[in-house]
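Before any comments, here is the structure.
Only one protein chain is missing from this complex, and each of the others stays in its spot.
Chains here go by letter, A, B and C, matching the order in which they are written, and residues are numbered from 1 within each.
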Amino acid sequence: MAKTEAPARTKINYLTALKEAIFEEFERDADLVGMGEDIGLLGGAFGVTDGLLDKFGRDRVFDMPISEAAIVGTACGLCLNGKKVMVEMQFIDFISCGFDQIVNMTATYHYRTAGEVSMPMVIRGPAGGYGGGALYHSQMNEAWFANSPGLKIVCPSTPADAKGLLKSAFRDPNPVMVYEMKELYRRRDIEEEVAVGDDAIVPIGKARVRREGDDVTIVTYGNNVYHALAAADNLASEGFSAEVVDIRSLVPLDEATIKESLAKTNRLVVVNEAPRTCGFAGEILARLAEEAFELLDAPPMRVTRLDTPVPWVKPLETFVLPSVDKITETALRACRY
Amino acid sequence: MAKTEAPARTKINYLTALKEAIFEEFERDADLVGMGEDIGLLGGAFGVTDGLLDKFGRDRVFDMPISEAAIVGTACGLCLNGKKVMVEMQFIDFISCGFDQIVNMTATYHYRTAGEVSMPMVIRGPAGGYGGGALYHSQMNEAWFANSPGLKIVCPSTPADAKGLLKSAFRDPNPVMVYEMKELYRRRDIEEEVAVGDDAIVPIGKARVRREGDDVTIVTYGNNVYHALAAADNLASEGFSAEVVDIRSLVPLDEATIKESLAKTNRLVVVNEAPRTCGFAGEILARLAEEAFELLDAPPMRVTRLDTPVPWVKPLETFVLPSVDKITETALRACRY
Amino acid sequence: MRTGKPEDASDNVPQRPSAKLGVQDYKELLNQLYLARYFDVRLIKEKKRGRLKGTLYSSHNQEAVIVGSLFGLQPTDWISPIHRDMPAFFMKDFRSGWRNPERLGMSIQEVCAQVWGRTGSPGRARDNWSHIGSRRAHIVHSTSMLAGTIPAAAGVVLADRLRGENTVALTYNGEGSTAQGVFHEAINFAAVHKLPLVTIIENNHWAYGTPTELEYSQRDFARRADGYGIPGLIADGQDVLDVYDKVMEAVEHARSGQGPSIVECKTFRAYGHGDHDDDRAAKYRPKDEVEDGRKRDPIAVMKEQMVKLGYMTKAEAAMFAAENKGAGEVTDADFPPEVVAYMNEGVEFAVAQPEPPAEEGGMWVFAEGE
Partner (left out) sequence: MRTGKPEDASDNVPQRPSAKLGVQDYKELLNQLYLARYFDVRLIKEKKRGRLKGTLYSSHNQEAVIVGSLFGLQPTDWISPIHRDMPAFFMKDFRSGWRNPERLGMSIQEVCAQVWGRTGSPGRARDNWSHIGSRRAHIVHSTSMLAGTIPAAAGVVLADRLRGENTVALTYNGEGSTAQGVFHEAINFAAVHKLPLVTIIENNHWAYGTPTELEYSQRDFARRADGYGIPGLIADGQDVLDVYDKVMEAVEHARSGQGPSIVECKTFRAYGHGDHDDDRAAKYRPKDEVEDGRKRDPIAVMKEQMVKLGYMTKAEAAMFAAENKGAGEVTDADFPPEVVAYMNEGVEFAVAQPEPPAEEGGMWVFAEGE
């Protein structure tokens, strides 16, 4: 997306991309403030806000007590009174402690006030498994919020999307939850050149076809985009061509792109990390079964976490989470149906 | 279910049925204690625990401070140390304030301890819309918990099921969430004779066919069972015969009964009150699309709340919630597909 | 910081802010007490007549807390009332004139439209009764989750401070809601940042059907404050002047940059928790406790003081005898005509408004545009 006239930029990782989004938007919008645990002096548990306090000062960057409810609630008051707020959850898992303030106070504010008040709040934090983080440092709990009207939800899988979606989130008048994939933060093989300023924007609500194919559509987001791409390689060696769609935004969901793909492939596999029951994979599957029934030549299938927490040690973690193998195997079943 | 030799009992309402379950189980099991706001002196906001304090005393019935997190967390400690606990949420809506203690502390305890500890906790409370309760006294938030492994979830629609499932919940070694339909608490036309003691038990995980039919299967639970039955009447007058399945238990779900029905009707409509996205209707739909694809002759369809909160005044509430009309119309579309 | 009995406490203020009030202020305060009472009584009657839906959480007998705490605020200050504070919505910034359209409070019309569930309410009757508010009027919209509104109140004054504006937020809470975790989180945060947040505890000794001793273990809730390093004041919640004094002390403390306070106002709930609870409340609350509790009617207390100060003759005091009467016993004649007239304007407006059209149920889930 970088304009041709701009000097070539070095490749950056996912974490740096998030950082750029935050610094650019803090620079651009003096009303934007940040709240979270250890985001100032420390620069965030993962360093995403490293340097933010130095640059923007104590009136823009708040090191908050361990009070997730007060963090979200105060942010809500700030938004009510003209500010925009970036809330960092140190791990997305801790969001359960501020749950009421998100789903009941913040998400509904616009609705309750018949549009008088909007809540330009971004709630972001490191999410996802595959890192041995165990039950409370591995969660993908986006489905709780997808079932709570009034929240937008995004989950980028690349540096460019991380920057672009986060920038869009900051400019959105609604509360937007940003699920950052902490296992991608510093992954070297996905580093890429990323544009600066407005050119970097990625709109919320647009999926991206990561790989084209004709035989099966694999719909996913976050960490599993890479598992899906690897599975597509496996499928290719079995003679099937898989299309991989990275939805990037969960709410709102770009159904058109998925349907377009299905119109070609007529086979659907949906993958996500969350527990199976009432996870977002099920929602995608349900919508397509409902609205694109005639496009389906095989049962739509899900690859998800088992309905378990995420256990700690590697063999257990691997057993419960989606993997390249599980996706390959499921997609093959779809193709051969 | 009442044994023939027992004297005929008078018909009781849903609320009395719950009360009977509580009193019988408190009598039966001296380890069972109750915790909740205003459940003692007042007898509960709706009177479900009326008389419980008088009968079982201050060591069994705790009037708790307005501290949903401490209520669930203390209950968790009690269960850890040999007690069984009934937790009442004054309205199921307030559960968001004790959310972390449910999904992270209680639901995972058995898993984390590799089975050393089990959590015989029942979390029950008045739920559901249609009563003009507005955003915070109308919720059906069961999907949050369905996506949180380790919790069983039931939602009875009749006095007999209310009593029978609640009794089963008390005897279950796992945390069980009981969504009580407050609009059914005192509804006269559903009063029925209900058995006493063990005869009253209704097992968790068994659906119930409420009406047999051949043309379309309407799967639902709670308040919408009655809307579905009325819709089935409407359909009958249009010449279609609908089968109505009341799942009663969400987790675990009795898929066999639904599939059996689908094998006859080949058409599926799923109804629930929760917001559409990631609600339990979507989960049912997804599972059946995945596992019973060949049984479907028409797209599986959902009738759910819109993706909005539940607004207060009647026309707005009606606009967003499922209704007899909406179910009829959707089921007709399925039948005519 | 004082944590003694309310009776002692009121004498301790070195220079009572209320000492600066003149006879006109006293009369205005009395009139506002009448208005708050009339609003409540009128709603009770309208509800009994079947004209209202939803639960009525009566503020009867607790009016001095609302009136006294609002009286000293600046127009741009913020408030966050909850279920038992309905009159606060339209009485905020009354000093700018009851009918002044520029006033930073909601109008009686808006509040009545809300209660009646009509479009003329700012939230277009999407949520019920006390769950209103207005950004324009600097009133935070609460959810049902009681103390859950305090962090937002902290947030609005933090926003003002960041802009260099020196506002104060008053949050209202029943003593029962202090047990909520979010109460603690918000007060703690406000104390760390010395935010201008005054938390009023309307201690009516009951949280629904649960007495105070099962909610917390100190007789005086205000003692909590010291642990946060902030002042904890106690006011006689039946004495509008004492409420005014203590709240003003806390407000000045806040406005001068010294941070938050807790002001515990001791009062008593006249009826059930809500109107659905009146019958049961008669059972779970000991009869003599209720009789005792109701004894000091804030209107009577104020009249007594005015008569003592010569601001009112005994005959004048006897004129509108709303005090010490239940909602069923009182008539419009027990209230000053301007009070009844004001309320009438609200009711007339409300009943003339339509219900919102059904399709609004699907609107305003998300805000549009950037």
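The definition used in the following text is that contacts are C-beta pairs under 8 Å (C-beta built on N, C-alpha and C of every residue); 3 or more make two chains touch, one makes a residue touch a chain.
Treat the numbers as computed from the prediction; the structure is a model and nothing was measured.
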For the chain omitted from this view, which of the shown chains does it touch? A, B, C
Out of C:I132, C:V168, C:V182 or C:A350, the sole contact with the unshown chain comes from C:V182
Using the definition of touch stated at the top, determine which of B:P149, B:G222, B:P299 or B:P322 touches the missing chain. B:P149
Tell me which of B:D93, B:D172 or B:D307 is the one touching the absent chain. B:D172
Can you list, in ascending order, the chain C residues touching the missing chain? 179-185, 188-189, 191-192, 194, 213-218, 223-230, 259
With the missing chain put back, which residues of chain A would touch it? List them for me. 37-38, 40-43, 45, 63-67, 69-70, 90-91, 93-94, 96-97, 132, 134-137, 306-309, 311-320
List the residues of chain B that touch the chain left out of this view. 33, 59, 64-65, 67, 69-70, 72-83, 100-101, 104-105, 108-119, 149-150, 152, 171-174
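The criterion applied here is as follows: only the chains that are shown with their structure count from here on.
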Please identify the chain with the largest separation between its CA centroid and the CA centroid of chain A. C
Would you identify the chain whose C-alpha centroid lies closest to the centroid of all protein C-alpha atoms displayed? B
Using mean CA coordinates as chain centres, what's the chain A-chain C distance in Å? 43
Whole-Å gap separating chain A and chain B, where each centre is the average of the chain's CA atoms: 32
At which residue positions does chain A touch at least two other chains? 100, 104, 108, 111-112, 149-150
Shared interface positions of chain C, touching two or more other chains: 126-127, 131, 143-145, 148, 181-182, 360, 365
